[in-house]
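A single protein chain has been removed from this complex, and every other one stays in its place.
Up next, chain A:
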Amino acid sequence: MSAPPPIPASARRAESPHPSSPAPVAGRRRARDTGRPGVLWAVPGLLFFGLFAAAPMVLVAWLSFTSWDGLSAPAWSGTENWSRLWSDPAMHRALRLSLLLTLLSWAFQTPVALLLGVWSAGHQRSRAVLSAVFFLPLLASSVALALVWRSILDPNFGLAADVARWLELGDANVLGSQRGALLAVAFVAAWQFIPFHALLYQGGARQIPRSLYDAASIDGAGTVRQFFAVTLPQLRNTAVTSSVLMVVGSLTYFETVLILTGGGPGSATTIVPYLMYETGFRAFDLGYASAVATSLVVVATGVSLLMVRLTGFGRMRSTREGM
């Protein structure tokens, strides 16, 4: 697995901008510099990225101060959208639901992904084969998976109907109840994203030095003890990475909600991105929707910074200290 390198490599470069040989031979010096591309080589990529990703980041903040219906030009409206946002019960509810969904997703996905990842890090043949199956959901789009689950959860013709009959539950309409719909979204998203996080944990677990397990087993630790004393602490950094991605990911579930519940019943699953979609592209109140979108960025960034700070990940302590 070619893990992308972390930032420090660039920081290292920063300390020695130029080779510090005091009097480089002229020929060598020329050899070093001919054949080097200039920063101009980055310009096409930069322009492209700037136009479709970076500039929109700035634009969305500007649009949140305008009133715009998508047809005429956006008109400056000052802080109107923001004061409306501040006191909008729909927004409060969406924010609460988003945070609740994020919490549910984290609480469900982390333990399962951790166990699956550690399990699949083993080198047995059977584990390799089963892991290949486990990771299948990763390949399909959110739309495809949401459609499969929509069919399964269909109260009349889906598996849900059969299960309700076997268990003699009166009602199979999971998606029709407020709590059921939110749980269903959380479950389907977990089913889809657990393999990704399991892969992260698998990579982390495979990097734990074997000697730690040998030492633990000399000390008489059994499998379970080894898991808690060696595996878990060693996976700390992986857990933070996975959690941050999970939190930012679950703040932005959209397809699953759109297809599974359409934000309903009522507004029981209208999470922030869905509210933005409804306001912007259904009600064509794009200025207000921009304010919703901006607040989504603020919340997502805030939550992930907070997590990084709280877990001390910012200090990037190595789990291999003293080895």
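The rule we apply is simple: a contact is a pair of C-beta atoms (placed from the backbone, for glycine too) under 8 Å apart; a residue touches a chain by one contact, two chains touch by 3 or more; residues count from 1.
Definition applied: contacts and distances are computed from a predicted model.
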item	value
Among "Dihydroorotate dehydrogenase (NAD+) catalytic subunit", "Signal recognition particle receptor subunit beta, a GTPase", "Thiolase domain-containing protein" or "Carbohydrate ABC transporter permease", the UniProt name of the subunit that does not appear here	"Carbohydrate ABC transporter permease"
Contact partner of the left-out chain, one of A:S67, A:S177, A:S217 or A:N237	A:S217
Among A:S142, A:S177 or A:S267, the residue in touch with the chain that has been omitted	A:S142
Contact footprint on chain A, counting only the chain that is left out	1-5, 7, 9-10, 13-14, 17-18, 28, 30-42, 44-46, 48-49, 51-57, 59-60, 63, 70, 74, 112, 115-116, 119, 121-124, 127, 130, 132-144, 147-152, 154, 157-159, 161-162, 191, 193, 196-197, 199-200, 203, 210, 213-214, 217-218, 220-223, 226-227, 231, 245-246, 248-249, 251-252, 254-255, 258-259, 273, 276-277, 280-281, 286, 289-290, 293-294, 296-297, 300-301, 304
